[in-house]
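A protein chain is absent from this complex, but the other protein chains hold their places.
Letters A and B mark the chains as written, and numbering starts fresh at 1 in each.
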Amino acid sequence: MKRGHLVWLAVLVLVLAYPVIFLESPVYQRMGALVLLAAIGASAWNIVGGYAGQVSVGHAVFFGIGAYASVTGFAHFELPPIAGAPVGMALSVGLAALIGVPTLRLSGHYFSMATIAVGELVRVLSSTSDWLGGAQGLGGPTMPRTVMDLSFLTALPYYYIFLAVLAALLGITWWMEQSRMGFYLRAIKDSERAARSLGVSAGRYKLYAYMLSAAFTSLAGSLYLCITGFVDPESGFGILISVKMLVMAALGGAGQLFGPLVGALILVPLEELSNSLLGGKGAGITFMVYGAIIVIVARFLPSGLLSLFAGRPKAAAPQSKPVSGHAD
Amino acid sequence: MIKTSRRTLATGAALIALGFAADAAAQQAVKIGAIYPLSGNSASAGNYEKMAIEMGADIINNGNAELAKVMPLAKGGGLPGLKGAKIQMVFADNQGTPAAGQSQALRLITEEKVAALIGSYQSGITLTTSAVAEKYGVPFVNPESVAANLTERGFKWFFRVTPVAADFAKAYSAFLKEQKAAGQKVNSIALVHENTEYGNSVASVIADVFAKDGLSVTMKVAYSANSTDVQPQVLQLKEKNPDVAIFVSYTADAILYAKTMKELNWKPAILIADDGGFNDPAFVKAMGSVTEGLISRSVFAPGKPGSVAAICDALYKKKTNGDGLDDVSARALQAFFVLADALNRAGSTEPAKIQAALKATDIKPDQLVAGYDGVKFNDKGQNVLASTLITQIRKGQYVSVWPKARATDPLVLPYKGW
Partner (left out) sequence: MSILQPVLQVLTSAAFWQVVVGGLMLGAVYALFSSGLTLIWGMMNVVNFAHGDFVMLGMYTAVVVWTSLGGGPWASVPIAAIAIATVGVISYFLLVRHIMRGPMLAQILGTFGLALFLRYGALWAFGANFKTLPDNLVGHSFVLAGLRFEGARVLAGMMGLVITVLLHLILTRTSVGSRMLAVSEDATAAQLMGIRPQRMQALAWALAGASTGIAGALIATFFYTSPTVGETLAIVAFVTVALGGFGSVLGALVAGLLIGLVESLSAFLIGPVWKDVIVYVLFVLVLWFRPQGLMGKA
């Protein structure tokens, strides 16, 4: 076996054995699960934000739909929360089509701003709906009724569930990357005008990417609800949820298969550990450290941490300056 | 790559072990975990509560001669029931998110091995943190979250010391009916509330209770919290000019409302501000001079000199450089004393014994910081003797004016403002 293969095998073993290694530490088990959950969200975002280059700052819409689909299923129909996942995914895909058609025409920052506006719109609306628990939010099952409620004492089962979902998502992303769609998306990202002139239906492929991304973001939301057991407008639709997905993907390397996972591997433990060590002092040092690290990565590795391993980073392409909000 | 990651893990573990070693020096101490918003939008309230609890631990551990005259646990030297064990507080930041609160609850229970938890301010976060405690069978004392459903979950380890929204609403209703009987006009009532958890839940309970009691809420205004401007709402109020206005707001909006009402020169005869932002020391400091006669509710009023409340208020002022205890910090301090009392009676850090001691809690009003009728938990873990006072701003400070039995000053109407 080649040395490279050995390394990968070892990584695989480590990933699979992680919760067993930390059997004695529920905190580290939970951290592992949270890393994977964050990686699912960020990898889902990566499909449209990284591969298609459409920087959405409103993905919390889909995350929240997933979480709310799960919790309302429980609160109003006594279903296990996970039963809401497919409903949330279907709703998210539908909404993605609805939002995507008008907004994906916008280019660059205008698309980002439009997604922020849509995200805030949904957040405000969600807090006015009594059926969604209004501003108070809704809680999941307080005590597990059956195993289908996915409410466990330790994070170990969550870890493997999230791992499976992440593996599936990365598999689909990899397949997309290799397929014609991946090729088109790269072309669109490089120059939408050039792609169009080659006869690529840019709008359609961007929309496909957006819908696929929405489906998995929604699934991340449903899984979040299972492990947290509570959602309110801020923790479901808050702008920080959207920003965190983007930050994780960008930190690791947007548009790369493992980029979001690398970002999550760094930021989630950083957040959890620094909050554990420093948070009790109550001076916000946790987020100062968090912010400083993000700034340093952005400053020295603008294409993300994975660019460290990609040999010499490509010379930064001079950014074409959009003179209008229209996609060029 | 694996090597480095293992090494990092090992270093991390060593760091944590170091932390434990440092803690080990404080042997015999009983650890209590406290989860509060120390960053994010509610950091202000969280920090005031943290200081109140720190002060409470200091009183138990190091004593206070004046307080010891009225409160046996304040003699110093730790908890007598636990052979003089000192209390060691472990604070954690919930960052204003349910997930972070949950992570910290798990850490405090499994790594810090705390005997009990206290927290977590926001009802939604209390919901998730107490669920972790319930799963692990660790007592959870909640000083301040008012969402009704918290005690409806069938939890066995959850104890809530604070009165809930329904108690506040009943107090307002009784208060207003008394004013009506005394000849004040209370024919039209406006209810202005912010649109997050706190405002929505309190306002809807007030509306329900008032409807039952025959008080007519003629105007309901919901607005989104952290507004940049509240002038339209105040103008609406000015136009309709209700006899009574009740505000349910956080600090940021409370400051804006007080400023805007002065700017637009509108004041109702009775202005009630439901605690929240209007009781924040920052609000009182900034706006106290232009809100003379503002009526609020609080579980706290300093009371007579020499009382538990008055002494604690003075101590807290010393600790915070001038901010007295307010509704939120007094509730935190009170819940901490309830927990300390239970630990002392349990004579053990075993969860089941603490739980039994909490269930047997029976504290009389003269032993309380907060103005409750006592502390006694029902089967659901709710303090059935929790009640609230009605207070009024007098020369930039809240004084207690209702119920008569606990009033230190007479009620002055109408609202004077600036």
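Throughout what follows, contacts are C-beta pairs under 8 Å (C-beta built on N, C-alpha and C of every residue); 3 or more make two chains touch, one makes a residue touch a chain.
These figures come from a predicted structure and were not determined experimentally.
J.: In the full assembly, spell out which visible chains the left-out chain is touching.
T.: Per the contact definition above, the missing chain touches A, B.
J.: Just to verify: which one of B:68, B:174, B:264 or B:314 makes contact with the chain not shown?
T.: B:264
J.: Quick one: say which of B:121, B:247 or B:283 touches the chain that got left out.
T.: The missing chain is touched by B:283.
J.: Among A:79, A:270 or A:285, which one touches the chain that has been omitted from the display?
T.: Answer from the full complex: A:285 touches the omitted chain.
J.: Of A:21, A:243 or A:270, which one is in contact with the hidden chain?
T.: Of the candidates A:21, A:243 or A:270, A:243 is in touch with the missing chain.
J.: Write the list of chain B residues that the hidden chain touches.
T.: Against the missing chain, chain B presents residues 38-41, 43-44, 46-47, 195, 221-224, 226-233, 235-236, 238-239, 251-252, 255-256, 259, 263-265, 280-283, 286-287, 289-290.
J.: In the complete complex, the non-displayed chain touches which residues of chain A?
T.: On the side of chain A, residues 49, 55, 57, 102-103, 105-110, 112-114, 116-118, 120-121, 124-125, 128, 239, 243, 246-247, 249-251, 254, 283-288, 290-300, 302-303, 316, 318-319, 321-326 touch the unshown chain.
As a working rule, only the chains that are shown with their structure count from here on.
J.: Which residues, counting only chain A, touch chain B once they are in their complex?
T.: Within the complex, chain A touches chain B at residues 7, 10-11, 14, 25-27, 30-31, 34, 124, 127-128, 134-137, 139, 142-143, 153, 224, 227-235, 272-273, 275-277, 279-284, 286-287.
J.: How about chain B: which of its residues touch chain A in the complex?
T.: 1-2, 5, 12, 15, 19, 36, 38-39, 43, 46-47, 50, 90-93, 95-100, 102-104, 106-107, 110-111, 123-124, 127-128, 131, 134-136, 147, 149, 153-155, 195-197, 199-201, 224
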